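All protein chains but one are shown at their positions in the complex.
Chain naming follows the written order as A and B, and within any one chain the residues start at number 1.
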Amino acid sequence: MSDYNFAYLDEQTKRMIRRAILKGLAVPGYQVTFASREMPMPYGWGTGGVQVSAATLTPEDTFKVIDQGSDDTTNAVSIRKFFEKTARVAVTEETEKASVIQTRHRIPEAALTEDQILVYQVPIPEPLRFLEPRETETRKMHALQEYGLMHVKLYEDISQHGAIATSYAYPVKVSDRYVMDPSPIPKFDNPKLEMAAIQLFGAGREQRIYAVPPWTPVVSLDFEDYPFEATKADHACDLCDAEDSYLDEVILDDAGNRMFVCSDTDYCRARREAGHVGRLGEEAA
Amino acid sequence: MSVSLNRAYGGGFADPAVDSARAFRAAMNVMAKPGEIRDLDSAQPPAPLSAAAGTLLLTLCDPETGVYLAGACDTPELRGWLAFHTGAPVVAAAEADFAVGTWAELMPLDPYRIGTSEYPDRSATLIVEMDALEQAGATLRGPGIKDSATLSLPDAAALAGNAMLYPLGLDFFFTCGGKVAALPRSTAISEG
């Protein structure tokens, strides 16, 4: 890869992305348009996150990539490899050791610190898109802070199902101004959006970058009589016995027996190493 | 080669890709955490520009961004340096993406672009050269600040007025020698 620039992107592209990130941080939750480049991986596979990471990484960084909470899923492996080659950064699977974490669909269980940066891959950055497909319309709605449509949708859920039927990519309001799509994280992760680390969101195909600075108020939309609820499977991790982590359900056999394991594989590993044992786990060696 | 040409060609990044990556991280951190002060000194621009302001210009400007050189910053040497290292066009305050100068030189704030309600990001960023930069003075609250922070601001009242325009408004970097801090429009300011 030596024919390519540091972190793959050319300097002018990185500057353009960096300017967008700064404006994003200055207006939390507002989606800044940027001239997303065609990356050597497909749109929809993290090109936005990759461009944000490329504009953010320095050679001193330690980089971690997760997809579905796991470092070992194929797309996470592929993106980690890409930056190992092009930005010569150290990589890690340990959340605490990472200075930049790129993620798809999860926020790590361990609380992040103010020295860390979390980069989200975002497929559809516009929280109003499924209610109004037109960019020209949704842009006006954000400008006028006209979010009634979103409340109507959530309310219709309640009247039909008795509950808000959105379980991931659950919309939030940032710093009491912009309604934002937190990317397709499970709503279990929403309360973590108020954190010490800088959060950057990149949507390559949709050409948007947005950001949430540390400690910014992030409120999941709800109603007084139907308050937001962060939910997960009502089990403990069968490997590490954690009761506070988001769980994946795994089908074990033809009879349909299930087990539940931490989606955050590093969190699970650390707990097992610390001696925690779940229902189907075994003592750490 | 004449002295002025040396000044124009010198003082850039030794390793542009890596130096600008590090510089951006400092700039991003201070913009994300109003009140925080970081080192930023990898460029050596001609006088009167500080190392921090020069580093910001090299990191963020290129032919796609208009730069307003306010007051004493508008020198042939600095124009030459900016043109050689960034290719950024020098423009009037009203067209500027970035403006640099002392607070007095940059005044008044009215001409700068504050964005539009549909595109609040299309606003200017001002790089304010300071005599001193310290975590004292006005009290800051808002995104990026856990409880409150303090920062020596040039004119807290004017900056509080800018914050009133939110989500429109200007964003600021404050530079002093090799140090940088920032104040986005999202920060609420009260006199300390």
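Observations, loosely collected:
Here, contacts are C-beta pairs under 8 Å (C-beta built on N, C-alpha and C of every residue); 3 or more make two chains touch, one makes a residue touch a chain.
To be clear about the criterion, contacts and distances are computed from a predicted model.
As stated in its UniProt record, the chain not included in the shown complex is "Carbon-phosphorus lyase complex subunit PhnI", which appears among "Carbon-phosphorus lyase complex subunit PhnI", "NADH-quinone oxidoreductase subunit H", "ABC transporter ATP-binding protein" or "Glycosyltransferase RgtA/B/C/D-like domain-containing protein". Partner chains of the missing chain, restricted to those shown and counted over the full complex, are A. In the complete complex, the hidden chain is touched by one of A:K153, A:K232 or A:H276, namely A:K232.
Set against the missing chain, the residues A:G69, A:P127 or A:P213 yield one that touches it, A:G69. For the chain missing from the display, the contacting residue among A:G148, A:G162 or A:P227 is A:G162, taking the whole complex into account. Although one chain is not displayed, its contacts with chain A can still be listed: residues 4, 10, 13, 33-40, 42-45, 47, 67-70, 72-78, 81, 104-106, 123, 134-136, 161-163, 165, 167-169, 184-188, 205, 207, 231-233, 235, 238-239, 246-250, 252, 256-261, 263, 265, 268, 280-282.
Just so it is clear, only the chains that are shown with their structure count from here on.
Computed from the mean C-alpha positions, the centre of chain A lies at a distance of 30 Å from the centre of chain B. Contact residues of chain A toward chain B in the complex are 5-7, 11-12, 14-16, 18-28, 30, 32-33, 55-60, 114, 139-140, 142-144, 175, 177-178, 196, 198, 211-217.
Interface of chain B with chain A (complex): residues 16-18, 20-22, 24-25, 27-29, 31-33, 59-62, 64-65, 97, 116-121, 123, 125, 142-146, 166-167, 171, 184-186.
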